[in-house]
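Missing here: one protein chain of the complex. Every other protein chain is in place.
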């Protein structure tokens, strides 16, 4: 293992401290928690937006705290859901009486902990609603599983629901637009190399030299297939193809996210993007806006994911609205 | 080697295509070149700002093309200076009659090629001035060497000179403020792992398991010392200490950049930042603004650099000015 | 059967001992069909539970169990934190005013706990989770007028082992689909340790 850390047990504390220290004009850390909140929270007349999950996906989620996006992000231990008491702290810190909206990635742990926190908050008289993001098309949905995983598409939910909340929309309206994003966003990822857990110093899984895994999750959960590392164009084709075959994007306007898993140089993401754009162009799908970068990572995993979001007019406007979140300035 | 690329010889072409395709509303690629320019270039009444260098440092430099920052970026082959004809294309594309200013990182190849391009442009009647950035304190300056290397501090030169040019300042005034930034910016970096050249598929250098190199350059050029991987706090101390001992920052306002070398998770950069901030705080140095992220990378090298810029009032104003460059939105 | 505040505290101490002792085994169970943290999660949580309940004075059984629940909820993490937290919270609510619990009160508490877990986890028996241990234990207690320690252990252990042949359809293990068959569910195993800890308390009292 090669990591720049101190005590592995304090990595999430240190990270949230370092983030709060980087942007003191924008955010603060709630003492004795791993919750990052907007400095001006609770913002009067506004629904509070809270997200979070296990750490290791930076800049998700604390990098998305800012005007026009999240009001708070709750950081759990690496790849481990934050506990209900932490989420409750975040909810209480951002509630201005208009209610609080939770954006949850679809992992059993996250759903259980956030739902429990929501119940505790309701018990304290705070209205809480939530949405569960399940954009990853790699692992098929079925009644037999807890459903699809939430990955990079979650960032679009943050952005669009965040912009809606910033406009002063009601809790029900924020929820409605968030659900529309979830219904219209699809992603798929792949990895070239695993990431290393700070606590154990070991790789979360193994990949042979020359081998990649398609459809892998952001915690290294199994994907669809292991095979020889393909050319960038072939990787882009496979990911985009899978996304396109899952939802009818034809004739629509889309937002594209080519997301790096952490260690992949931006150079390679632009190569993937080149091919993604040409595929969409050939299919007559109009790209409204593109995002290329590290948005939902898996520490030092190398690889990428491709996300497409089918936009309606309101989503476009909300996607373009101002955000001063450090990791998503618009 | 595990990389998502197509033909290794076309990696820079593909990358610049993919970047132009990502931000078509902001930038375009000059056909048959690897030059990315602002869509609205040449901007009337404005000095044109051009930078560039070898590829492999993404988002430098094409990610910094945008309103309030660079007018054009020239991408050479990986770790190889762009050629004078390419730089000349960029100069011609951004000249609106007010002259063109070049920001050059201090590498012999870059200096030679950009100077040669400047002469060719002057021969065509375009006024050209330049600054050479040499912020890396790791390798000592002396008359015997070509001087210190230019690394992440270059991004502050882009930002501040870019904002000045955007205000409509003269070529001489843009040059003056750029030189002031160069005089007041210092950096130092380190690496945990090497990066891999796309052409050869091989690591540029070797580092043993458990070993790091302090003072390393952004192409893997030798640093000061190899030693066991230290704790994040010790790394932050060493880098910051070296920077602080090179220039008197006491009592001043500074901009901080904690820059990732490419593969390092943002989590670790925030750990480094936590310590950097506490060191500066203890020394009574006031942090005006902090930037944490991948700004000047070395492909998939793991590691980081710390940059401090001593600010005067004008620099602060220019640092805070609007920029819509994809990799530096303010 | 009659359990007082001290018995419940002892139950938690025993449970913690079992879990600390089997921490690595629990984690090993979570590797092939999970993310390999269940032992770490449970060990962290129960250590905190013991630190909490052995330093407080309680008037009612409900009060002990509420502290257990809140501690598990905030310290275990993962999926199991809110699930075990919910179990003990629901149990505590049925025992709010009780200084001792008899067999009927205990059955009511266990049933509430099981229902809470099912609701929280949107799961039922047969999905290869902790429920597959809790459910047979609840049934045993319901159907037996006075549960013996050895019966309790046997039932919990057999139930845990049965999860080996099940196909996971809830939790992380569900992502492994058919590959989940052939492995004992980690949450079922830790539930077994919790009930065998209770059996030790019953045994002591009978001696």
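Residue numbering begins at 1 within each chain, and the chains themselves are lettered A, B and C in the order written.
We take it that contacts are C-beta pairs under 8 Å (C-beta built on N, C-alpha and C of every residue); 3 or more make two chains touch, one makes a residue touch a chain.
It should be emphasised that the depicted structure is a prediction, and the values quoted were computed from it without experimental measurement.
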| item | value |
| --- | --- |
| Displayed partners of the chain not shown (whole complex) | B |
| Residue of B:221, B:237 or B:312 in touch with the missing chain, whole complex considered | B:221 |
| Contact with the hidden chain (one of B:16, B:51 or B:80) | B:80 |
| Those residues of chain B which, in the complete complex, touch the missing chain | 76-77, 79-86, 107-109, 112-113, 115-116, 139, 144-146, 149, 197, 199-200, 204, 217, 219-222 |
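By definition in this document, only the chains that are shown with their structure count from here on.
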| item | value |
| --- | --- |
| Central subunit by CA centre of mass proxy | A |
| Chain of greatest Cα-centre distance to chain A | C |
| Chain centre separation in whole Å, for chain C relative to chain B (CA means) | 56 |
| Chain A and chain B: spacing of chain centres that average the CA atoms, whole Å | 28 |
